[in-house]
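Have a look at this one before I ask anything.
For this depiction, one protein chain was excluded, whereas all remaining protein chains were kept in their positions.
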Amino acid sequence: MAELLSTQLLFAALVTGALYALTALGLNLVYGTMRLLNVAHGEFVMLGAYATYWAFALTGLPPLAALPVVAIATGLLGLAAYRGLFRGLLRNPTLATRIESNSLLLFFGLSIVLQNTVAALFTPTPRGYAYLDAIVTIGPLSMASDRLAALVIAAGVTLAIVLFLRFNLLGLAIKALIQSREATQIVGIDVGRVQATSFIAGFGLAGLAGGLVSMLGQISPFMGFPYTISAFVVIILGGLGNLTGGIVAALLLGVLETYGVALTSTNYRSILIYGVFILILLIRPQGLMGSRQAAR
Amino acid sequence: MTLLALNGIGKRFGGLKALDDVSFDVASGEIVGIMGANGAGKTTLFSLIAGHQKPGSGTIRFDGTDIAGQRPDAINRRGIARTFQIVRPFRTMSVRENVTIGALFGAGADDTQTAERDAERILGELALAADADRPAGSLTLAGQKRLEMARALATRPRLLLLDEVMAGLTPTEVAAAIETIRAIHRNYNLTILVIEHVMHALMQLAVRIVVLHHGLKIAEGTPAEIAVSPIVQEAYLGKDAA
Partner (left out) sequence: MIGARKITPMFYVAAALLLTLPPFLVGPYWLGVGLLLLSWIALAQSWVLLSGMTGYISLGHAMFYGLGGYLTVLTWQSWPLWISLPAAGALAAFVALVLGWPVLRVRGPYFVILTYGLAELVKFVVIDIEAKLGKFGRLLMGAPPLETLYWLMLALALIATLATWYVRRSRFGAGLRAIRENEEAAETLGVPVVRFKLFAFAASAFIPGIVGGLMALRSAYFEPFQAFSPVTSFTIVVIALIGGSDDAPGPILGALFLIVLQELLWTSAPELYLIILGLVLIGFVLFVPDGVHGRLLRGKRAT
């Protein structure tokens, strides 16, 4: 029982929560503006993780320095992939009517391709590296400095972006786009440009999260999907487009998962995540459609 | 004899009262019109009668039984059919298949042979025979509206709810639609509830009109009475115009 109340556990929960907030923010930007279920989001986390790993392993580039580059790279990669696939879907009117289910299959195919390409290139064996191993002690709390760095960066970037979106004109445009595509077009905003920016930012955040994750533990080609699931849980809980709600929901999920695993066992991590995911989808069958008709 | 009796029907959506204490009867064989500005609650009323939603309060008696809260397919099997304001054809199925589905599952629910024969007959009556084997999505708007009616008719209803079937039709098509509705009213012994914005069509078809405004029933009477009613004029045109 004492371990439960320890600050160690709380710290771990915060780190997890901060990472979830980062990925969920990214998904909010991508899914919110595109309105298509991006089930490959976790794969961009994975790609960010691998890019950071290889930068470190091959060139010795410190991950903290690599992070911005990795973020931009995954951002651009995501933009290219989704633009291409999305355009392909819109080209065919029959596909466009069932665009949500069709796009889901497409993105699922993309995630399979990405996972297995990385597995083919780098083998499926999990990899890790050692970085920022030193323990930092502040008062009664001993923290691994890599975790501390991850927490600081994840929390910092998340807050920075949320504030930016709140007070910057582009941010307002993005939030408008998340609320209503048609209304945004009518008021004269260049939806294409705003969408592209959202994509780059959204996927970039995923890549950034991946880079941070790579510092904390082992990476594997199939590590991405749980991040997709948790990001969706956070968005559904916090509300699509509700960025501050997402932060709260992410911390909640981090706490739930960390304490849940501590109470039971690590085996239960997946059961917990998928269980929450399913419950949420069942309780809110409209998921994220809100007032719009849940058409297929 | 009263076929449909609405009593004290109320429905809220969040803070909005879509319908408030609406009551009226429809006698067997009548064509009753429902009139009102957008947002008056007309389509919500149809939703409640057809079972897509539950009323917050009040009863809906069809042939004596309270049907409020039953599922749409059960209500259809009891003998109520509706068309949708925004048409919902089974796009990739043929026109014929669309109507056959109605014949197979509605109140008539026979075997496949009878269903196909019924469908064939209805296709002819609603001028869809020529397009019978084309995909439903390829019809013109007027054709799709006729298809909505044909499908609903195929379920052998006693009460037919028509939701703005004239919307988007040219004057010629509207005249044809009026004739079609009159014809099926006669030939199938139907009771019909019509929501319409095309005023002259409503006046020609309905023997009685119910006027809704902001969810309330503000008037009920013959077309002639409604046409000169100061209450209705005030609702539509504002206080000073009345």
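Per-chain residue numbering starts at 1, and chain names A and B are given in the order in which the chains are listed.
Rule of thumb we're sticking to: a residue touches a chain if its C-beta (ideal position, glycine included) is under 8 Å from a C-beta of that chain, and two chains touch if they have at least 3 such contacts.
This is a predicted model, so every value here is computed, not measured.
**Student:** Out of B:Thr44, B:Thr100, B:Thr180 or B:Ser229, which is the one that touches the chain we can't see?
**Tutor:** Candidates B:Thr44, B:Thr100, B:Thr180 or B:Ser229; residue touching the omitted chain: B:Thr100.
**Student:** Which residue, A:Leu19, A:Leu67 or A:Leu106, contacts the hidden chain when the whole complex is considered?
**Tutor:** A:Leu106
**Student:** Out of B:Phe90, B:Tyr188 or B:Tyr236, which touches the unshown chain?
**Tutor:** Selected residue, touching the omitted chain: B:Phe90.
**Student:** Of the residues A:Ala150, A:Leu177 or A:Ile229, I need the one that contacts the missing chain.
**Tutor:** With A:Ala150, A:Leu177 or A:Ile229 as choices, the missing chain is touched by A:Ile229.
**Student:** One chain isn't shown here. Among B:Val32, B:Leu45, B:Ala81 or B:Leu139, which residue touches it?
**Tutor:** Only one of B:Val32, B:Leu45, B:Ala81 or B:Leu139 touches the chain omitted from view, namely B:Ala81.
**Student:** What does the interface between chain A and the hidden chain look like in terms of residue numbers?
**Tutor:** 36-37, 39, 85, 88-89, 92, 94-95, 98, 100-106, 108-113, 115-117, 119-120, 229, 232, 267-268, 270-271, 274-275, 277-278, 281-282, 285, 287, 294-296
**Student:** Can you list where chain B touches the absent chain?
**Tutor:** Residues of chain B in touch with the missing chain: 50, 52, 71-73, 76-77, 81-82, 84, 88-93, 97, 100-102, 104-107, 109, 112, 151-152, 154-155.
To be clear about the criterion, only the chains that are shown with their structure count from here on.
**Student:** Can you give the whole-Å distance between the Cα centres of chain A and chain B?
**Tutor:** Spacing between the chain centres: roughly 48 Å.
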